[in-house]
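All protein chains but one are shown in place.
Up next, chain A:
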Amino acid sequence: MEQRLANTWRMTVNEKKFIESALLSGLRVDGRNVYDYRKLSINFGKEDGSAEVHLGQTRVMGFVTSQLVQPYRDRPNEGSLSIFTEFSPMADPSFEPGRPGEFAVELGRVIDRGLRESRAVDTESLCILAGKLVWAIRIDIHILDNGGNLVDAANVAALAALLTFRRPECSLGGENGQEVIVHPPEAREPLPLIIHHLPIAVTFAFFSDESTLVVDPTHQEEAVMAGRMTATLNTNGDICAIQKAGGEGVPQSVIMHCLRIAATKAADITVKIRDTVEAYNTERALRKIKRHSAPVALDVSGTGPNVRKNQVKSQDQRKVSGSVGSQVDKLKPSNERNDSDQSNDIEGILTRGVLTRIS
């Protein structure tokens, strides 16, 4: 409510009338067409599972983290997904620090409905031990700059972060297979989440004149609008969620019209997200290869080393980061063919992780 009041006092009557009358002739203040989105760009952070989205002037960051917890009693073999929003006061003077306000809660719940109720993220694959331990995925959304249409930007940020997130691999061990061992990312490659489809949120703003509606309202258009509707759809033609929380009444035909427009917009945004995530994944894979190329630089005299080099190279190509210990184990049989002291040197050097030329 404070946000609404802040907008009303910041906007002058002249500005309001200007925006409204421009919309009557189908013109928007920033020059876009009525159904056009602003420029959308997605950047990823250094860690897996962090994304920053720019939608025009709106900036939102999404972070995904995971934790092992006990499952809910009524769903013992499913993991959980929770969304937390942080409306920082640096984004908009009307946001207050501390407990999330109404709009923060609404945004969190709209994104939550789109992701969880539509089963976009597969929660059954997050189960490790039924009834005892499951992965709880937590999505944190931080609003950095409120340029209007936070829902869409936050949704894209959440999806991008989920697509690039990797959770540690764990295996069952112990005496009766009841102990869970979580492997660090250096030991075993972390796994991506299983995401069935991408629910994309498209927001429409309605104005007091019946026939006027715009897609992706800016901050100023939001201050003038009489009602808003967010439709979350995926590219399979399903509607995942709709949120029209009161505001100006619109005829049913207009709602169906909006949903059809939203379907085309969702397709565009999905393509964009997938392309950027694809680029990120390739770049990430390249980074991993560079890390493992160091063992190939081993140069040791004698017939044994050639066999060793090949073994190390083939490990590389499989791109499985085995621990240094297993590398040494694989090299042990060929070591026995050489002098014992030379092989000991090599073993010692490998276990220390330092690779130098051995004359």
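One rule holds in what follows: contacts are C-beta pairs under 8 Å (C-beta built on N, C-alpha and C of every residue); 3 or more make two chains touch, one makes a residue touch a chain; residues count from 1.
Definition applied: contacts and distances are computed from a predicted model.
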item	value
Options "Exosome complex component RRP41 homolog isoform X1", "Origin recognition complex subunit 3", "Glucosidase 2 subunit beta" or "fructose-bisphosphate aldolase": UniProt name of the undisplayed chain	"Exosome complex component RRP41 homolog isoform X1"
Contact residue for the chain not shown (choose from A:V34, A:M90 or A:V105)	A:V105
Sole contact to the chain not displayed, among A:L27, A:I128 or A:I239	A:I239
Chain A residues that touch the omitted chain in the full complex	1, 5, 8, 102-103, 105-106, 108-109, 113, 117-119, 227, 229, 233-234, 237-252, 255-256, 259-260, 263
